[in-house]
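Worksheet: the structure to be examined is printed underneath.
Every protein chain of the complex appears in place save one, which is left out.
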Amino acid sequence: MDKRDHSCEAKKLREARSQSGASLEEELSIAAELAYLDLSELERRAFAESVGRMLEFFATMDGFPAQREVPYEGRGEAVPRGANRLRPDRRVPFLGADLIEAAAQREEHLVSIPNIL
Amino acid sequence: MLDELRPWSGLLSDRKRRPGYEAYAADWEGRIGAFLQFAPERPAGADAAPAGASLDARGDFLGVPFAVKDNIAVEGFRMTCGSRILENFRVPYTATCVRRLQGRGALVVGKTNLDEFAMGSSCDNSALGRSSNPYDPVRVTGGSSGGSAAAVAAGVVPFALGTDTGGSVRQPASFCGVYGLKPSYGAVSRFGLAAYASSLEGAGVLARSVDIVEAVFRSMCGEDPLDQTSAASGRSLLAEDGPPRSVGLIKGLGGLDAEAEAAYRDALRALEDSGLRLVELDLPLLDYVLPAYYTIATAEASANLARYTGIAYGRRAAEAENPADLVRRSRTEGFGDEVKLRILLGTFVLRSGFQDRYYLKAQEIRRAIRDELAEALRRVDLIALPVFPTLAFPHGDTGMDQFQQKMADKFTCTANVAGLPALAVPTGLSKGLPTGIQLMAAAFREDRLFACARSLAPLYPVPEPPSFSQEFLK
Partner (left out) sequence: MKYSSYVGLEIHIHLLTQTKAFCSCAARFGDEPNTNVCPVCLGYPGVLPSLNEDALFMGYRVAHALGCELSRCTIFERKNYFYPDMPKNYQISQFAAPLGGAGYFDFEVRGGIKRLSIRECHFEEDAGKLVHAGTMTFIDYNRAGYPLLEIVTEPELVDGEEAEAFLRSFRRLVRHLGVCDGNMEEGSLRCDANVSVNEEGRGLGVKVELKNMNSSRFVRMGLDYEVKRQTARLKDGRKVEQETRLWNENRDVTETMRKKESASDYRYFPEPDLPPFRPEEAFLARVRDSAIELPLARKRRYLEAFALTEEQAELLLEERAVADYFESAVALGADPRSAALWIVGELRAQLARSGVEIASCALDPSRFTSLLKILAAGRIQTTIAKQVLRAVLEENRDPEDLIAERGWERISDRTVLASLVDEVLTREAAVVERIRSGDRKPIAFLMGEAMKASAGRAEPGALKELVMERLA
């Protein structure tokens, strides 16, 4: 954390938290669950600070004037419009190493994990 | 074959010269730690490429060694992405961009260090190694392609590949005093690049000469059936309609420290002296480019990194009661803090209830910026920008923290958001540290970048770090 701004930032975050419904830490716990990451108590607080800071920064996008309706197809499309790219339906077996060998645990050519209860 | 590359050709198989080379490389490694894997005795070449990849008759790079950032697949080496979770992962295939170079005779001599999963601007986020700036090892190389930049700057390889998501080729190139090219989005296949932000990133080239950068780029670029976002053929991309005549400067750019500011002004004068007309550009939307960039990048990263669980490959946690537990532990143990932060952020901005405000908004901004820049690049041939607000900063607490580093990405991430090509050009030294300037061109107009860089080259000979030598090539 930037030492100069630390106390000031922390105060702003606390204020923001008390105003919103679910706290940032709660939202963060949900995000961690969805992302399959375990966070310790300490980490939860630390990440809440850094995530909070970034989200505040993202909030500056609110100042961007709403544009004319952007068609959904345009969102996320980085490739300029051009010919469609399609792959012919022809088999090409992978001839490299036996990929299953890379799994940490396996049995009879199947990847194994503890049982789903 | 380029004259500059000729001395390198056959170096690795030359029993008389290789010991001198290995000693030189080892000496540098002790100071800068550019490589995570270095194998001059066993490089990965065309014979390691799959059947069907035949040696190009021209052999532009025959026997020439090069380095590859360790988030790009090269069969025969591990691909660690600078992370514990892939520390021992042997990749069973080779990235298309690398295969194309191998097909022309080039040999991968090693894999270079990077910020973990390419997330960072210092290279200090690597979980597996520490790289330092060849000009002053107290300082960072820059990131995330820090190892590649350092290896090239030290003269250990004539060129290296990196990946550039928000500046990760250009910024370290600039910190280390070498050229760094970020090609147009889609110009070079992404197949084989461990994905961080799919719609923003691509492979890039670092070298100490424009000619080498261009030659490598031309060899790699072109449509790849394995990457359906890659664009059609290289030759037709590089239109040539005379040298660039004008360069745009963005109004209201600020936040540079004294040395960076001085170097930037100096470079602008040099551009003018080289015959270019400077034009002021008003691009108000650029105020929004950085939050949009990080929103999109972290969103895509959160999905792209979901595959790392230790189930089918990679590091698996030692004990777990059930698969969910196994996955959580493997990821928690295997990822560093910066990676976790970006995954959490990305998950956040995609969550229903938040997606409109963050992710969709960012895409709107992106589209608008792309249009605004395309418009500007119809009025000028190039846009000049700083690379980074500072020169190479020190490791540790006295340097820049993670948040500050992110805020500093604003000059470079514009090209990624808009899918445009950009080149970091070295502009000498300031108090012993490399300075640089960034040029950006319209999509698929890399030719303009090269032309301008060539006209600047006489004014700015590429610097050499202390102890730099190419004696071993003789």
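We just call them A and B in the order they show up, numbering each chain from 1.
Rule of thumb we're sticking to: a contact is a pair of C-beta atoms (placed from the backbone, for glycine too) under 8 Å apart; a residue touches a chain by one contact, two chains touch by 3 or more.
All values derive from a computational prediction rather than experimental measurement.
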Among the options B:187, B:276, B:350 or B:424, which residue touches the chain absent from this view? B:350
Using the definition of touch stated at the top, determine which of B:77, B:93, B:135 or B:393 touches the missing chain. B:93
Across the whole complex, the chain not displayed is touched by subunit A residues 34, 36, 72-73, 75-79, 81-82, 84-94, 99-100, 107-117
List the residues of subunit B that touch the chain left out of this view. 71-73, 79, 81, 86, 89, 91-93, 95, 190-195, 198-199, 225-229, 299-300, 302-303, 306-309, 311-313, 323-324, 327, 347, 350-352, 355, 359
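The rule we apply is simple: only the chains that are shown with their structure count from here on.
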Whole-Å separation of chain centres (CA-atom averages), subunit A against subunit B: 22
What residues of subunit B sit close enough to touch subunit A in their complex? 50-51, 75, 89-90, 92-93, 185-186, 199-200, 225, 228-229, 231-232, 285, 287-288, 290-292, 294-296, 302, 306, 309-313, 315-316, 320-329, 331-332, 335, 340-341, 343-345, 347-349, 351, 357-358, 360-365, 367-368, 401-404, 406-407, 419, 443
Using the touch definition from the top, list the residues of subunit A that touch subunit B in their complex. 1-2, 27-28, 30-32, 34-38, 47, 50-51, 53-55, 57-58, 60-64, 66-67, 70, 74-80, 82-83, 85, 87, 95-97, 99-100, 102-105, 111, 113-117
